[in-house]
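Report on the structure given below.
One protein chain is absent from this view; the other protein chains keep their places.
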Amino acid sequence: MFPPEFDNLLYVGLQHYLVVGAVLFVSGLFTMMTKRNAIGILIGVELVLNSASLNLVAFDRYLGPGRLDGQIMALFVIVLAAAEAALAVGICINLYKNLATMDVDQAADLRG
Amino acid sequence: MLAALRPREGTLILPVLLLVSLASTAYGTEGVAGEGATAVTSAAEPGGILEVLSFYGCAILTVVCALGVCASKNIVRMAVWLFGALGAVALLYFLMAANFIGAIQLIVYVGGTLILLVFGVMLTTKSPWVRFEAKRWELIGAGVVCLALLVCLCTVLCRTAWHAAEGAMPGAAVAEIGRSLLTTYLVPFEVAGVLLMIVMVGAAHLARQEKKS
Partner (left out) sequence: MTQFSVPWIQKSERTNYGFPVKALGVAVFFAIVAVVGYWVAGTLLNGHPVAWLLLVIAPALTAGAAAGAAFFVKTWGMWPPVLLRVAIILLVGAFVASCFGVWAVHMLFEWVEVGAVAHAANDPAVTTWFGAPLTLAEISGAFPEMLPDFLSPLVWPLQFPIVRDVISMVTLIVFFTIVPVFAIWWERKVAGRIQSRLGPMRVGKWHGWAQSPADGIKLVLKEDLVPAEADGPLFRLAPFFAIIPSAAAYMVLPFGATYLFRDLDVSLVFILALLGVEVMAVILGGWASNNKWSIYGGMREACQMISYEIPMGMALLVPVVCVGSLNLRVIGEYQAGGWFSWLAFDNPFTFIAFVAYFVASLASCKRAPFDLPEAESELVAGFLTEYSGFRWALFFFAEYAAMFVVCGLAVILFLGGWHSPLPVAWGDKVIELLGDNLLARGVNGLLFSGPLWFVMKATFFLFVQIWIRWTLPRIRIDQVLYACVQVLLPLTMVLLLGTTLWVWASSSDSSGWAMFDQVVSWLLGLIGAVFPIGFVAIAAHGFYHRRRLVGNLVIDPLPGS
């Protein structure tokens, strides 16, 4: 239907997925760096882990037929991210119980 | 009067349904007849227009939601933007024919981790509108660093000649994933199980009531 010059545009390659992963990673990094709410930092961590899983699955899909190593690694990343989020939320709630605030800048008891 | 023409929220349903259905079938999964992809289905070719449209839709959704996480100041809204980002990543997994991983992402991440985060937010928020904001210079510095990193990453990613195989690659079937979890990846599987048990013990310990002394 389209003229042949459009053929390059009609192809979604590995780079496209990797760029999406990079944007996710950088957003997660920015969130981790700038949010002071402890759970905000956790959300940044989740974004970074998601970008890693996306990269793993994208490589798995584009680098050879019938491979599934990337998908299994992404599965483990998802499971471990869930476990780590559970513990981290527990820690954040304990932080709130002790300091009555979620601001990580206030958690400075060990400084000096 | 012009506001009467603004699209109502009900119009959200159809595009999302269309996106989910397109994303889940833009590659060789079977069509209505349940047979394998025949020559008629244009979705079986690599790089068909349907796949490109679905990819750009899901990718733009992911990027917008990720930027929304960065930009929002209210912690609950951040969680909702994260929900959007995780859902869009799940759609991308479906698009890459990694159906099982996409479904697991939705169950574990969206239906588990995100709910946990939101519960954590609600148990620790004094008022919905309390905000902690970083200082101006922190924001600018972090923004510059992150933009620089993004530019570097994208340059490297786009200029590398990946040994990517051309053509449509159907994802692994669930049976193969299960089999390899019990054969090739048995040790990580068992270690993950032990780790989950440790996490359960740790979370129970963190959540226990303090003894009144």
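Note that the chains take the letters A and B in the order they are written out, and that residue 1 is the start of every chain.
Everything that follows uses one rule, which is that contacts are C-beta pairs under 8 Å (C-beta built on N, C-alpha and C of every residue); 3 or more make two chains touch, one makes a residue touch a chain.
Keep in mind that what you see is a predicted model, and the values were worked out from it rather than measured.
The hidden chain makes contact, of the residues B:107, B:151, B:186 or B:207, with B:107. Per the touch definition above, the residue from B:69, B:118, B:146 or B:203 contacting the chain not shown is B:118. Across the interface with the omitted chain, subunit B contributes residues 1, 3-5, 9, 12-14, 16-18, 20-21, 24-25, 29-35, 38-43, 50, 74, 76-77, 80, 83, 87, 90, 99-100, 103-104, 106-107, 110-112, 114-115, 118-119, 122, 128, 173-175.
FYI, only the chains that are shown with their structure count from here on.
Note: centroid distance subunit A to subunit B, computed from Cα atoms, is 9 Å.
Here subunit B touches subunit A in the complex through residues 46-49, 51-52, 55, 59, 62-63, 66-67, 69-70, 75, 78-79, 82, 85-86, 89, 92-93, 96-98, 100-101, 104-105, 108-109, 112-114, 116-117, 119-121, 123-125, 132-134, 138-139, 142-143, 145-147, 149-150, 153-154, 157-158, 162-165, 169, 171-172, 176-177, 180-181, 185, 188, 192, 195-196, 199, 202-203, 206-207, going by the rule given at the top. Subunit A contributes residues 2, 7, 9-20, 22-31, 33-37, 39-40, 42-44, 46-47, 50, 53-54, 57-58, 60-68, 71-72, 74-76, 78-87, 89-94, 96, 102-103, 105 to its touches with subunit B in the complex.
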